[in-house]
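Let me begin by handing over the structure; questions about it come next.
Yeah, one chain of the complex is gone here, protein chain that is, but the others are all in their spots.
A, B and C label the chains in the order they appear, each numbered from 1.
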Amino acid sequence: MRSVRLEAVGSLTMRDVERPNAGPGELIVRVLAAGICGSDRHMFKGEYPTAIPVTLGHEFCGLVEEVGDGVSAFTGGELVTIDPNIACGSCPACRRGRPNLCECLTAIGVTRDGGFAEHVAVPSSQAFMLPADLDPVHGAFCEPLACCIHAIDKARIRPGDTVAIQGGGVIGLLMVQLARLAGAGEVILITRQLSRREAALRLGATHAFDPAAADTVALVRERTQGGADVVIECAGVPETLQTGVRMARRGGAFVLFGVTPAGLEVPVLPFDLLVNEVEIRPAYLNPFTHSRAAAMVASGALELNSLVTKTIGLEDVAEVVGSAPLSGEIKVIVRP
Amino acid sequence: MRSVRLEAVGSLTMRDVERPNAGPGELIVRVLAAGICGSDRHMFKGEYPTAIPVTLGHEFCGLVEEVGDGVSAFTGGELVTIDPNIACGSCPACRRGRPNLCECLTAIGVTRDGGFAEHVAVPSSQAFMLPADLDPVHGAFCEPLACCIHAIDKARIRPGDTVAIQGGGVIGLLMVQLARLAGAGEVILITRQLSRREAALRLGATHAFDPAAADTVALVRERTQGGADVVIECAGVPETLQTGVRMARRGGAFVLFGVTPAGLEVPVLPFDLLVNEVEIRPAYLNPFTHSRAAAMVASGALELNSLVTKTIGLEDVAEVVGSAPLSGEIKVIVRP
Amino acid sequence: MRSVRLEAVGSLTMRDVERPNAGPGELIVRVLAAGICGSDRHMFKGEYPTAIPVTLGHEFCGLVEEVGDGVSAFTGGELVTIDPNIACGSCPACRRGRPNLCECLTAIGVTRDGGFAEHVAVPSSQAFMLPADLDPVHGAFCEPLACCIHAIDKARIRPGDTVAIQGGGVIGLLMVQLARLAGAGEVILITRQLSRREAALRLGATHAFDPAAADTVALVRERTQGGADVVIECAGVPETLQTGVRMARRGGAFVLFGVTPAGLEVPVLPFDLLVNEVEIRPAYLNPFTHSRAAAMVASGALELNSLVTKTIGLEDVAEVVGSAPLSGEIKVIVRP
Partner (left out) sequence: MRSVRLEAVGSLTMRDVERPNAGPGELIVRVLAAGICGSDRHMFKGEYPTAIPVTLGHEFCGLVEEVGDGVSAFTGGELVTIDPNIACGSCPACRRGRPNLCECLTAIGVTRDGGFAEHVAVPSSQAFMLPADLDPVHGAFCEPLACCIHAIDKARIRPGDTVAIQGGGVIGLLMVQLARLAGAGEVILITRQLSRREAALRLGATHAFDPAAADTVALVRERTQGGADVVIECAGVPETLQTGVRMARRGGAFVLFGVTPAGLEVPVLPFDLLVNEVEIRPAYLNPFTHSRAAAMVASGALELNSLVTKTIGLEDVAEVVGSAPLSGEIKVIVRP
């Protein structure tokens, strides 16, 4: 079968490999749709550790094609979404109910073969059933959505709250929708590209500001009469970390979601954090949220079609992952 | 000025009394709209303690007409909603941040003159500004809404959750809207009157069941695949307390909001509560939620017009309060 | 090897059976100490479902004697405590992070062979390492302690709070110690037997009341000036459920821990729960708390020796489990 293999840092190639077989407790999934994520580009460049060689692809959805020994929850033919993050269950973090902080976390599409392939073997406990008639492209959104839901849990939005979201990539545009669903009265998206600001307004944002054209801290504080109840950072750049904390209301929360490079330092003002009691709450990965993401995608509560800006085959993955995102690109979907 | 006075249990009369003057720290509010609430009927019948004589009316909205000494936040002319519940600020409950449990709570329209009158004197700290162009009838909904927001806080609804609401009075129909705003994926209203079930579906409920026609516990459990994440009891009758707890999912919450008679006993099944870990969370009054209610009403996020089933003058209050609610009645508004 | 087998309801016998072998992912543990628990008596009488035949014993501690394939965390020789409750990891409850509500929960000593035996096979992920020099009898307390820690988490005791604990069995006496450790200013134990009240006072309770001799609701309300911040029910009888809710302060919490018979109804007063905002929070089993229990036992923070009122061999288990607890009995330990 065809699969897209990371064979060395900077070397991603489509290869013909043998179709995997289902080990005990495993499923073979025929991949119907897989999303390309910013992390795939980081892995390609060696900025994020992976197994080598490995098939990339950690956001995917497909049909159960084969069922290994000891699996009773699936019989074959089901449409499933996969949680790629496999917690060990036995480390101190897992035993305290914090699987996203597992000390031995492995991940499908990172440390074992993933979804940029025709077939993939997965532990059955990582698979979550979807309605048979769901568009598999929607199913491929469950993974990033599950991370966003964890962030929204940490945000503790109350009906009527004001929420500012920094960064209008696919994450920011999912957060806009989740913040609305969580009852936010006002949702402000801050991103540079006009097309994304327009998309946000269509998806439920009440305002969208361009950080290149205006002082967004002042705009948010004015619009929210003193600061947003919740700020969610989804850009992953130093600038948004510094401005984001200052956009929060006294007593508000800043949810840290974007990934900055390891080792990068960003200055904060402890006095301001203290007297304003602004909490900084990081949200990392998807602890116990994948089933909620699957249910939400299945319910149709989210507008996902307009987030897909391109659909490609396996033969084009290497080029897309190997290049910087195009202007206007939100989510590229691979259909093997 | 005209005011509707409770002069003895069972004796409510419109009288001409002297217009009050603003004491230090007080405002005189010209009442534009006041809601009649089930509690007014309880007070009329002596089932709830009040001052005697007293002007009833604790859900109201009006214009600031006079400003007492020492008040700087108002100058006159503002449209305001009043939080009728005055916490003492000094009892153990107040000092622990639980003003709704204040040991010396007084209330406008209950222990001092209220809003079924042309004018009413209120402490300025109980007044909350509304946009000048807001329909004052909407302003009269802030008080019940503030209580509902407290319940919704206690419900801790997460996006995608299923919520069952028992009782389709004005409270239940506000809760339906709040549950949707809080991100509920499914909202099920349970009430006997068809017109209310229809109203709920218009206001955002995904399902509405008739408890007289079917086993609603079974219906809710089936519809939610095992029970609702959150059940909110807004009927205040023994039956809903018993069925409500059984509608909740394992690990779910039952929010107790409806008022049953003091002394009434309702049986629960401790074994079931325990092994299902269903929490019972009562929500009483409006601690720190009136300003949020005012902001939400001002934002127009709620559909309130269709909740008003009748508008009357002061001269008709005694008759409405003195009779049982008519079939189909949701909220009666008084315009003095 | 010798093991104590439940062969039918009411029939518990010591038998010679074959020593188990370690399957893949399993450990063989040589049992050094095992606690007899009230549930063992319920299983004996058929009041709680079990496999038949099965070796009982779900609170135990021992040495790793054999290590199955694929186990890397143990090499043999370690002292371990076992979490008997095995969550499936794949049901909706498990996937939402609520393993104690697992729909397919199995349990060592209940649905598969347990610790009233010389050796027992356990999945390695259920084993938690203890310091080599710890008294194994202390290790046998980890299981009930883990359940208590879950209850204490739900109690959310703040430094200085007043806590009332109902029922002075082993659970109540562990709760007394945990409540002190959690910062309770006053800890009141309510139990009938004098020896237990005396034990509680030695273990950190500030007061101990006899429910047979006085109106404990009045005593607690007086002593705490209005009610305890937290009440923890550990007796499992209807009387304590009714009195316990009334011992809680306005705004306080009632933690339901004791197990009453399935189907038993207990009346509550909804009006009182509501206007006092007393929350009812059930705590069931030990979600993510076994490692914390093991650490706490290892630290020596708890006084456990005085809770052991008798130590027996395997040959005496059937008689103890088959009879009602003796007066004065707290915990009987089996040393195979």
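Definition applied: a residue touches a chain if its C-beta (ideal position, glycine included) is under 8 Å from a C-beta of that chain, and two chains touch if they have at least 3 such contacts.
Remember, predicted model here, so these are calculated numbers, not experimental data.
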item: Visible chains that the absent chain touches, using the contact criterion stated earlier; value: A, B, C
item: Contact with the hidden chain (one of C:G10, C:G23, C:G183 or C:G313); value: C:G183
item: Candidates B:S90, B:Q225 or B:T311 - the one touching the absent chain; value: B:S90
item: Option from A:V54, A:I149, A:A283 or A:V332 whose C-beta touches the chain left out; value: A:A283
item: Residues of chain B (touch criterion as defined above) contacting the omitted chain; value: 73, 89-90, 92, 95-97, 124-125, 128, 287-288, 290-292
item: Chain A residues that touch the omitted chain in the full complex; value: 92-93, 96, 98, 100-101, 225-226, 238, 241, 250-251, 256-284
item: Contact footprint on chain C, counting only the chain that is left out; value: 149, 152-153, 158-160, 178, 181-183, 185, 292, 295-296, 299, 301
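Here is the rule we go by: only the chains that are shown with their structure count from here on.
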item: Rotation angle superposing chain A onto its copy chain B by C-alpha atoms, nearest 5 degrees; value: 180
item: Chain pair that, of all pairs, has the most C-beta pairs in contact; value: B-C
item: CA centroid of chain B to CA centroid of chain C, Å; value: 43
item: Chain A and chain C, separation of their C-alpha mean positions in angstrom; value: 40
item: Junction residues of chain A, two or more chains touched; value: 292
